[in-house]
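For this depiction, one protein chain was excluded, whereas all remaining protein chains were kept in their positions.
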Amino acid sequence: MADSIRLRVSRYRPDTDSEPRWQEYDVPLRKEWTVLDGLNHVKNEVDTTLSFRWSCRMGICGSCGMNVDGEPKLTCGTFLSDYAPGPVMIEPLANFPVVRDLVVDLSDFMEKLPRVKPWIIREDDHRTVEPDVEYLQTPEELDAYKQFSMCINCMLCYAACPVYGLDPEFIGPAAVALAERYDLDSRDQGNRERLDVLIEHDGVWGCTFVGECTRVCPEHVDPASAIQRYKLKAAMETVKALLLPRGAR
Amino acid sequence: MTRRRVEPLVWLMFSAGGVLAAVFLPILVLLFGLAFPLGWLDPPDHEHLLAVISHPVTLVVLLGLFVLMLVHSAHRFRYTLYDGLQIKAQRTVAVLCYGAAIVGSVATLAVLWSAAQAS
Amino acid sequence: MSDGVMRAAHDVLIVGGGGAGLRAAIAIAETDPRLDVAVISKVYPMRSHTVSAEGGAAGVIADDDSLDEHCYDTVSGSDWLGDQDAIEAFVREAPEELLQLEHWGCPWSRRPDGRIAVRAFGGMKKMRTWFAADKTGFHMLHALFQTSLKYNEVRRYDEEFVTRLLVDDGRVHGVVAIGLMTGRIQAVTAKAVVLCTGGCGKVFPFTTNANINTGDGMALAYRAGAPLKDMEFVQYHPTGLPFTGILITEAARAEGGWLLNKDGYRYLQDYDLGKPSPTPELRSMELGPRDRLSQAFVHEVEKGRTADSPYGPIVHLDLRHLGEKLIDTKLPFVRELCLKYERIDPVHELVPVRPVVHYMMGGVHTDIDGATPLGGLYAAGETACVSINGANRLGSNSLPELLVFGSRAGRAAAEYASAAGSTPAVVEAQAADEVRRLERDLLGKGPGTESIAAIRDDMQATMEEAAGIFRTGPAMAKGADTLAELQERVGNVGLADMSRSFNTELLAALELANMLDISECILEAGMQREESRGAHQRTDFPARDDERFLTHLLVHRNPDGTSQVEHFPVTITRWPPGERVYGR
Partner (left out) sequence: MTDLRLYRPRVSTWWWTRKRTYFVFVMRELSSIFVAWFVVYLLLFVYAVGRGEAAYQRFLDWASSPWVTVLNVVALVFVLLHTVTWFNLTPQAMAVHVMGQKVPAWHIVAGQYTGLVVVSGFVFWLVTR
């Protein structure tokens, strides 16, 4: 194994640049180094002006997503040695506006997330606990939504989804996965409210089942599945509403 | 109550058409598109075909099959134009695609009906 | 505001969007919906470090368990330094809070009959740790964050870094913060401020903590005049992965994992932690408390019974006998982490581990309602020291602590804010000062002669050397001298990056300044505590000394920047100091 690898890093400084440009850095190539370790090496030893987000370095906080050789990746879980001999292209997550260097603007998702009401909705909306009363949930009921509860909001799926790239109005894979997570939760009774949001034009219908969201998801959430299942559910509800007019449900 | 929207219904037809296309089309293309015209197999004789086609069950089945497959392809093609070619005139595209599917469906009905009358 | 300092005003401002901060925000929104609450956080809330917690959250729920037993485990685990009134409140409220979280959608692991499942944890005599597989903190944080979204009244400032508390006449009136995206510096005033800024593991080189855990809140409070308590108590977790420091949760041992030295021997039996048994025994062997396990590791190193790795001595965690099925259902994340970062499959192979800095028992001194001695300033979570953890925190007590004291601090701050008057004008001048400091002294200063990373490395090395698992007076004194030099050097740091937008170099500089102050407090308190208790083990004072040191140490900052240590009594209610007995 060579002892160093070249990183081609996309730099964009809004104060001075009108568009991103490439900058290259050579970093040590060690078998236990991730792309993030490489970037930190640059930040600490070579060029302190490089900006990127990271925190947990264990694949759970969701902040270090970047496009590595064109694929959205968590850089803390992507090893440099897999790209030897290099160079490795490191760009900000695709489909998002770039704030600076490798940092993208996530406000769009942060605005969309609350729209799908990702919280438990109950008809008897308790705001506080009744002591000692737990909502029972069997392991099977837990399994029904577990997968969709694993989303770390890393936004790799948005970076991979061409539909989102073309139409930023599309609510996007992770948001639907989270809606589905609560819909499938046996403790929740909010399906109707979420349906009203997702059945809209910019809800689930824009998705053409490209499936890239699922392929890049580091947590195996399978948002593509959530969306298609949601479409089926929305369609069934609509048929039901047609067959049983005046809210006979 | 949920607001009524057409998207879910179109999508349902798209999906149904997709399933039908997936299971019916390979054999149909193979037989009618290649095997019979090219003589790999002897084409069925006209009388038998006419009998099959003019049977009411066949009529209904073929009508459903063709209409759903047309909606399927119109719907899919519409989004291919949006995404693949980034066509901005989305409304026009939609009208053209679904319009074609509707025209095709009417034609299907006419053709099937006239064929059924022929026997 | 004059000087063009942008300003926003709220009733209560919560600094930190982790478990404690979000819980506090919801508590306030529920207590009094008319109050205007804001959460300010240097990362998006769901990125907060609570997300990394794996093992679980303790709360008495099992039929054979009792509040008293949880209290006793916590008191003895704390080596009698925890305040027993706080511990009693904590133990009483923890199950309610955990159940509340259940109602908010946290996917707790369940028993076949649908009830909450509990697992064993280190230092606990009963099974009482609630868990969501081995991503408990992740699920708790996301449940809290998503639930917080339904309270429209909670305003959020995401990715804004607080640099200073605005204080006048012993009362806190808000903060100054930098918006990372825009680089805009603004004053956010509030009648009450709740610090929920998490831990400070990053003052050490080898830690389970995330990059953001730089102890900002402790430093903010300390500089504003609030004392820090019990800072000498730094928890080492016995099982971190070498090189990365990624945590292998204690749940791995609770489910039956063994610690083996290089001879394949379960060495804990040599350290008064009980006798090995094939299935896990509560409060025994691998389920002993973290301080004792980490200390045992050092003794094994001394005896030459640890294995070598490129990253220092290690022992092995053996999970092979648990079987693939159990590992995949109860410890899937452990397997994933081992596969990814060590290329080792714990189903078939031994996992190399070594002790790693994990948790800060000390923090901003608060009372049982999260109130600090400064008017209007509250603290909760890892950044605070109530204290329930004393000299050693038990695993799985921190997550419920965030909830219990997050709620309490939130409610107390809400009450204070309802009664508080308006913001005095002097804070405007203070805010303007701070803006000048940031703009001129940091951003405008130009290149310097020192590098942030180099000073940070030196600080971390110093702390490991001086304040590791075993300490001595002279080593700490020497460390303190080095820190003083580093404080000098930090003055010569310049920023190469002068742009406004997402200037992470500026952040690193500010965080380094915070960590240096905290490091000094740790050593200061460590030198004063001439005894060994819990996580603070001094080879020059190997025994616990209740005569002199059954007391908290508060570190105050003098106006000239030096510090001063004061004793503060420990509250004992029902459990007089005794011997910590494990495995017998």
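Chains: A, B and C, in written order; residue numbering restarts at 1 for each.
By definition in this document, a contact is a pair of C-beta atoms (placed from the backbone, for glycine too) under 8 Å apart; a residue touches a chain by one contact, two chains touch by 3 or more.
Worth saying up front: this structure is predicted, and the values here are computed from it rather than measured.
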| item | value |
| --- | --- |
| Neighbouring shown chains of the undisplayed chain, as defined at the top | A, B, C |
| Per the touch definition above, residue among A:V99, A:I120 or A:A179 touching the missing chain | A:V99 |
| Absent-chain interface as seen on chain C, which is shown | 4, 6, 181-184, 500-501 |
| Positions on chain B where the hidden chain makes contact | 15, 17-19, 21-34, 36-39, 41, 43-44, 46, 48-50, 52-53, 62, 66, 69-70, 72-77, 79-80, 83-86, 100, 104, 107-108, 111-112, 114-118 |
| Chain A, residues in touch with the chain not shown (by the definition above) | 12, 14-15, 17, 19-20, 70, 94-95, 97-99, 105, 140, 143, 162, 165-166, 208-212, 214-215, 222, 224-225, 228-229, 231-232 |
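In this text, only the chains that are shown with their structure count from here on.
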| item | value |
| --- | --- |
| Contact-richer chain pair [A-C vs A-B] | A-C |
| Separation of chain A from chain C, taking each centre as the mean of its C-alpha atoms, in whole Å | 27 |
| Complex interface listing, chain C residues touching chain A | 30, 43-44, 46-49, 51-52, 96, 99-100, 102-105, 107, 109-116, 135, 138-139, 142, 146-147, 149-150, 158, 181, 210-212, 243-244, 246-247, 336-337, 340-341, 451-453, 495-497, 499-505, 508 |
| Touching residues on chain B, where the partner in the complex is chain A | 1-5, 7-9, 11-12, 15, 76, 79, 82-83, 86 |
| Residues of chain A touching chain B in the complex | 162-163, 166-167, 192, 195-196, 199-201, 205, 208, 231-232, 234-235, 237-239, 241-242, 247 |
